[in-house]
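I have a structure I would like to understand better, so I am pasting it below and will then ask my questions one at a time.
The complex appears here minus one protein chain, its other protein chains still in place.
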Amino acid sequence: MGDYILEMNNIAKVYGNGVVANSDVSFNLKKGEIHALVGENGAGKSTLMKILFGMEAPSRGSMSLKGKPVSFSSSKEAIGEGIGMVHQHFMLVESFTVAQNIVLGMEPQKYMFVNKEQAERFTDEISQKYNLKVNPKEITKNLPVGVKQKVEILKALARGAEILILDEPTAVLAPQETKQLFDELENLKQQGHTIVFISHKIPEIKQISDRITVMRSGKTIGTYECETVTEQEISNLIMGCEMDTSITKEKRDFGKTYIHTEEISYKDKSGVQVLKDISFGVKSGMIFGIAGVQGNGQSELVDLMTKRKSIQEGKILFEGKNIENLGVSDIRKTKFGYIPEDRLDQGVSVSESIRENMISNRLSSRLFNNHGFLNFKNIHAFVEKNIKSYEIRCTGGHQPVGMLSGGNMQKVVVARECGDEPNILIAEQPTRGVDIGAAHIIHKKIVELSEKGCAVLLISADLSEVLKLSDVVAVMYEGEIVAYFDQTGGLDEEKLGLYMLGIKRHEAEQIRKAVNQE
Amino acid sequence: MSRERTFNMLRTAVSMIAAMLVAFIIILFVSEQPVESIKIFLVQPFSSRRYLGNIVETAIPLIFSGLSMAVLFQAGLFNLGGEGVFFMSGIAGSLVAIWFQLPFFIFPFVCIGVGAVTGILVMLVPGVLKTKYGANEMVTSLMMNNIAYGIGCYILNNIMRDPSVSSLVSYKYRKAALLPTIISGTRVHLGLIIAILCVVIIYIFLYKTKGGYEVRATGTNIRFAKYSGIRVTKVIILVHVIAGAVAGCGGIVECLGLHKRFEWTSLPGYGFDGAMIAMLANNNPFGVVGAALFVGYLRVGADLVNRFADVPTEMIAILQSLIILLISAEKFLHKYKQAWIEKDVNIGEVKNEGVF
Partner (left out) sequence: MKEFFNSIFTSDFVYSVFRVTTPLLFASMGAVISDVAGVPNIALEGLMLIAAFAGMYFSFLSQSALIGLLMALAVAVLFTGILAFFTLYYKTNIILGGIAINSLASGGTVFFLYLTAHDKGTSVALASKTLPVLRIPIIENIPVLGSILSGHNILTYLSIFSVVFTYVLLKGTALGYHIRAVGEKKAAAESVGISVVKTQATALLLSGIMCGFGGAFMSMGYVSWFSRDMVSGRGWIALAAEAMGRQTAIGSAAASVLFGIADAFSNVAASMGLPSDLVKTIPYFATLIGLAIFSIKTYKKYKDA
C-alpha cells in the first residue's frame, strides 16, 4: 500500500438538506499518474473532490497523504499540502488581471503595497515553465474560456500543487481545445504531477488516463487499469446496468415556420458586437440545434428571443408575429416554453414547493385562475400528473424544490415549460449537470413535443446532445452563424469542432439555407 | 420539510427565551430588587384585566406594522418606511378628525381611509423610485421617514397645535371620530377588529390569489419571477400600496383608539418593531398576531418594571435586537440540526432516491 501518494478511506458525506452524496467511498492515487474519476452526474464525484480539497468536511472516513493521516478544514490547508483544484465553474475574479488572479492570496509585497511588476514577472515565469501561455496584463473578463482554464491551472501550479484535480475540464472546450489540454496535462505528468481527471466522456477517459475509478450512487464501484477495460465496460460500470439511452425519432414532415429571425445584430453595453446578422427559421415539428463553444453569442440570442434584452437590429417573429414590442408576460401568454440555461438562477425558486414552481408561467390560464383566485384543485391535478409522467423523485408536490437533486429539479422546469404543449420551445442546455436517467427522460419529452408539431430551438454545448436530437444544426462562432447542416447524418463532433473554433466556415449561400423558407 | 419547519419553530422559541434571559440579566444589573422585578416582569402582565388589556392594546399597532412589513418582506423588499407612514397618516387622519363633522358610524372610517391613502402616498415614493430608477428602497424609505417627520411636525406646529396646552399636542379630536372601546374594563378598542380583518384579508391575498402568488414568487427569486412572465414592477408597486395602506391604517387607528388628540412628538418607532414582528412571525399574517401579542407582553412587563424599579423601558430595544439577530441566524443551532439529520439518514443503506 506504500506506493500511494493519497488514500481516502470509507468517506461519507451527508449534506444539510439530508442528501447523501457519498457513502463509504474509497479512493487512492499513485504518484505521477493521470487518474480518471468517472460516474454520472450526481454520483458523488464532485463531493469527493471537495472533501479532498478541504471545501467540505466529511461526515466520516479518513484520508492519508504520503502515508501520514491528514484532514483539511479549509482549502488553504489542502493547498499547503500540495493539492490544487481547477473547478468546473472557474474561480477567477473577473475584474482582475491574469497576474492579479494568479498571485491572489500570496501577493508579492513592497513596503505595504502589492508589487505589481513582480507579480507579472512571476506569472510570466511559471507560464513559461509549464508551457501554458497567458498574458499577465490582460483583464480576465476578456479572455476566452480556454485561456481562463489555463489561468486556473497556473493558479494551482503557482501554489505548488503536486496533485491537480480537474473537475470536468473538457465540458466547456471544443474538441480541438481538448486535445491541446491533454498535451498540457501529459507534459505536467512528465514533470511528476499527479492528476485527477473528472469526466463522464468515456472516449476521453480512455485516451488520457492511466487508471480509472468509477463511482455510482455515492459509492465507489471499483478502480481499474485503463488498458484492461473497454469503453463499453466502463459505460456499464457507470450505469450499473445496461441502459438504453438511444432516441428513436419518427421521420416526419415539417410544417409552418414558427420561429423566424431576420438579421439579428446586437451590441453589448461596452459596444462589442455580440451578434451579427443572425437569420434562421425553425419549422413546426423541427428540432433546430445550435452548437458552439460557450460565449459565442448564444446566450445573448436567447436573451433577445425571451425579451430579457431588447432587440436593437433585425426582427424576431414567433408564429408570424413580431415580438419587438412584447414583454416577457405577453410572450408567456402565447404557447411558448423556455428551458433556461441556469435552473438555479431563474429556472426555479428553491425555497418554494414543486407545486408553486410548476405553475409560475401559467397563472393567467383559466384552468388555474378563477377571477384572481387560484384554483387549487386543478393545480394539484396538473402537478400530480407531471410528477408521474416525468418520474420526478420526490415526497410529493409540497416538497421544496431545493431538496431535489439536479436532475429532478430540471424535470420540474421541463414539466412546467412543456406541460401545456407549446408551439415554440427554446431549450438552452436542457440537460446540463443532469444524471443520465433524467437526461434521457428530458430528451424523450423534447422529441415527443416536436412530433406533436412544436418548433424546438436547442442550444447546447454538449455536441452529442445536439447530434442526437436535432434535425438540422447551425454552428455559432463569434456571434455569427458560420455553418449550417440540413441533416445530421454523417456529422460528428470532430467535424463540428472545426467550425466551432472558426477554423472552417460555410459559404454564405449554405448559411442562408438556415432560414428554412417554406 | 416538516423537519425544517420544526427546526425553524425551535429556533424562534429559543430566540424568545434568550430575549427573556437577557431581560433578566439587565434587570439583575439595574434593579435594586432584582428578584422582585423579574417576578413583576414575568407575571404581573397577567395579573389583572387591565394589564391584559394593556397587552392587547399595545399589540394593535404592532399588528398593523408587522403585517405591513410581512407583505414587504414576502416580496423581498427591505422597506423600513413604516415609521414615517405611521406618523404622517396619524397627522392626516387627525386633520380630518379635528375639523370634519360626520356621523359617528362613518366618521372614524373616513379618518382611517384618509390615513390609509396618506400611507399609500408616502410608501409609494420609495416604491416608484425603486421600480423606475432602481434606487435602494431601504435608503429611500428611511429618508422618507425623516421627511414625513419634518412635514408632519410643521403641520402639527403651525396648523393643529392646541395653544391652550403647554406641551406640543393637537386640538382634541371630535368625539364621534374616536374608536369605541370594545372590552369593558380595558382600553382595547375597535382597532383590534380592524387589525384582525386586515390580517385575514392579507392572508387570503397572499396564499389564495394569483396576485399573492406573484408577490411571493418575486420575493423568493425575482429572476425566476421575471422569467415566468410575472410583471415584477407591477408587483413591487402593488406591495408598496398594500403595505402603505396597512401601516397608514395602523397610524390613525392608534391615534383614534388610544388618544384624544395627536400626541406624537417624535417618530413612534413602529416601523422597526414591525420588521422584528414580521420576522418572529416568519412573515405569516396569522403569526404576526402572535408575535405582536408576545412583544406587547414584553412591553407591558418592561413598563411595569420601569414603574416599580426604575429600569428604563428602552430595555425592550435590546431584547428586540437580540431576537432579530437570533431568528435570522441561519447557522444558529445548526450543529444540532446537522447531527439530527445525519442521525436520521442511514449512511450505509442509501437508496437511489436519497442520492439523486
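For reference, chains read A and B in written order, and residue numbers begin at 1 within each chain.
As a working rule, a residue touches a chain if its C-beta (ideal position, glycine included) is under 8 Å from a C-beta of that chain, and two chains touch if they have at least 3 such contacts.
Everything numeric here is computed off the predicted structure, so don't read it as measured data.
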Check: Quick one: which of B:L80, B:V96 or B:M123 touches the chain that's been left out?
Finding: B:L80
Checklist line | Option touching the unshown chain, where A:M85, A:L173, A:A439 or A:A483 are the choices | finding: A:M85
Next item on the list: List the residues of subunit A that touch the chain left out of this view.
Entry: 55, 74-76, 79-80, 85, 87, 89-96, 100-101, 104-107, 109, 112-114, 155, 159, 268-269, 309-310
Check: What residue numbers in subunit B mark contact with the hidden partner chain?
Finding: 30, 78, 80, 125, 129, 132-136, 138-140, 142-147, 150-151, 153-154, 157-158, 266, 269, 272, 275-276, 279, 312, 314-318, 320-322, 324-325, 328-332, 334
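Here is the rule we use: only the chains that are shown with their structure count from here on.
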Checklist line | subunit B-facing residues of subunit A, complex | finding: 12, 14, 16-21, 23-24, 42-44, 59-60, 217-219, 306, 308, 327-329, 331-333, 338, 340, 345-352, 356, 359-361, 363-364, 369, 372-374, 393, 395, 398-400, 403, 405, 407-408, 435, 437-438
Margin query: Looking at the complex, which residues from subunit B come into contact with subunit A?
Written below: 1, 3-4, 208-211, 213-214, 216-217, 220-221, 223-231, 334, 337-338, 341-342, 344-345, 347-348, 350, 352-356
